[in-house]
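Omission of a single protein chain aside, the complex is shown with its protein chains in their original locations.
Right, subunit A next:
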Amino acid sequence: MFKTFAKAIQSLSVALLMGLPMASSAQQLSENASIVVESPWARASLGMSRPGGAYLTVRNEGSEPISLIGLRAEISGMASIHETRTNSDGVSIMAPADNIVIPPGGMFALEPGGYHAMLMQLQSPLVEGETFPLTLLFSDRTELEITVPVLGIGARGPEG
């Protein structure tokens, strides 16, 4: 059972490496397999002048807390995690979130309405159907490169 599961993940990873835009149940594992990234996706951008937004879920399957401290992407001159907060007057404010602690067994979701990966200074447009690599930086110096499929501008989630 586990073997089949592992195999499925492997084939998914291979598919992602090959650049196929599949997002739904995609999982990407760190080397020590304690960090799992699921369902990454980004919205297509209008050209390169606007910041892009990407979303994903990080699960900590290890026994120690981990901190997600930043992002790096070739496609972006400045990639960072931002939180959208809405204050009591209904005004939405974006604020950088640079130290996200995920407890053992816990998970952290970047999703519309909450946190997002903000990709400033795009070096090339995010084109629907393509993918790009994004590296997640953790406090234990783990760097996990994942492949992010680009969905339409109007996508609502990893399924489109």
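A few remarks follow.
Here is the rule we go by: contacts are C-beta pairs under 8 Å (C-beta built on N, C-alpha and C of every residue); 3 or more make two chains touch, one makes a residue touch a chain; residues count from 1.
One rule holds for everything that comes next: contacts and distances are computed from a predicted model.
Chosen from "Branched-chain amino acid transport system permease protein", "Peptidoglycan glycosyltransferase RodA", "Protein SCO1/2" or "ABC transporter ATP-binding protein", the protein name that UniProt gives for the omitted chain reads "Protein SCO1/2". The residue from A:P65, A:P103, A:G129 or A:G152 that touches the chain not shown here is A:G152. Only one residue in the set A:G52, A:G70 or A:P158 touches the chain that does not appear here, and it is A:G52. The chain that is not drawn here is touched, among residues A:I35, A:A97, A:M118 or A:V150, by A:M118.
Residues of subunit A that touch the chain left out of view are 43, 46, 49-53, 78, 82, 84, 86, 89-94, 112-113, 116, 118-121, 152-156.
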